[in-house]
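Yeah, one chain of the complex is gone here, protein chain that is, but the others are all in their spots.
Then we have chain A:
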Amino acid sequence: MPVESKPEKKLKVTALCELCHGRKAVMKRPKNLQKLCKECFYKVFETEIHNTITDANLFQYGETVAIGASGGKDSTVLASIMKTLNERYNYGLKLVLLSIDEGIVGYRDDSLDTVKRNKIQYDMPLEIVSYKELYNWSMDEIVACSGMRNSCTYCGVLRRQALDRGAAKLNINHIVTGHNADDMAETVLMNILRGDTKRLEKSCSILTESADSPIKRSKPFKYTYQKEIVLYAHYKKLDYFSTECSYAPEAFRGTTRELLKALEANRPSIIMDIIYSGEHFELKRKKQTVSYKNKKKDETQINADGSISLNKDFTKANKCEKCGYLSSNKLCKACVLLGGLEANRAKITLDTDTSVEGAAKLTRTLEHLSF
């Protein structure tokens, strides 16, 4: 006697995807808590990023673009989605992975392994630039010398220049980074909390270009929630490294991140709300000060950060006197910071000294311990 197959249980309307109403919902969308099926989630996620790219007119056909790749979820999803959109919408881009090795033992060395696998998975060339090579300092050494509190300040300045140098080496003048909406909102808050008038108006710029750098940077994930990036990586089964930098939570940014987390728990739209506010920031224009009458021609102004402003005639040269890199001041920001560190560097070190291999290594070691 033939066995009758059990009829499949019919879905209720409430269990259906709220966009297509034809497939079973498998997730709640973090941005608006809409119940969605996988297909619709991919569609909205990818289309929103495509809209962001086309609205801001980010790329030129035939351009070579470097993807800032750390091996983390943001940059892995960025590489994957850039490849997908480039093929689907025919952007005509040549994509290259560009990684920075900050020299954080137990954190960056592991994540770089992921980037090396991504290179094969996405079939993209990879270039790795290290702090040690460029500056003769690793982040572990910097933290050992100056403490954890300012770690992000050093790392941010050095990474920015390292990315520029890496891109210049490959003859590329456009880098895309995995900064997402959460990062953007965090930056807006940080700039307000630190009173950073120089950066406040540009907190939400999708494309940044500065006099100090010939390379432009863009953020296609400007409106993309970090949680959605995690979900996309999960459903697409992407290969990424998920440990956070162990120096980050000690910095002031860590307190801002905590604030954002608390606010997000209260209201999910908060990230977009902050970005909306940030896009409208404009500061009072400063009145032009008249130069004092006895000012001599060869006088230079010393800025608060220790750098020296050049007279107008000088800016044509536009090079750091120490490292030769582009700079609107006599010394570039990286050289100013490293100059301060050099003064405090130990004169003698042991060959086998591993004490500077800091907190990251210790955390990783502890993670691998078991009973």
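Definition applied: a contact is a pair of C-beta atoms (placed from the backbone, for glycine too) under 8 Å apart; a residue touches a chain by one contact, two chains touch by 3 or more; residues count from 1.
Heads up, the rule we're going with is that contacts and distances are computed from a predicted model.
Selecting from "Cytoplasmic tRNA 2-thiolation protein 2", "Auxin-responsive protein SAUR68", "DNA replication complex GINS protein SLD5" or "MMS19 nucleotide excision repair protein", the unshown chain of this assembly corresponds to "Cytoplasmic tRNA 2-thiolation protein 2" (UniProt protein name). Here one chain is not drawn; of A:Cys17, A:Ala66 or A:Leu238, the residue touching it is A:Cys17. Contact with the chain not shown here comes from a single listed residue; of A:Asn86, A:Gln121, A:Asn150 or A:Ser277, that residue is A:Ser277. From the set A:Lys169, A:His234 or A:Arg345, the residue in touch with the chain omitted from the display is A:His234, counting the whole complex.
Taking the complete complex into account, residues 11, 13, 16-17, 19-23, 25-33, 35, 37, 39-40, 42-44, 47-48, 51-52, 55, 188-189, 192-197, 200, 223, 227, 230-231, 234, 252, 255, 258-259, 261-270, 272-274, 276-278, 280-284 of chain A touch the chain not shown.
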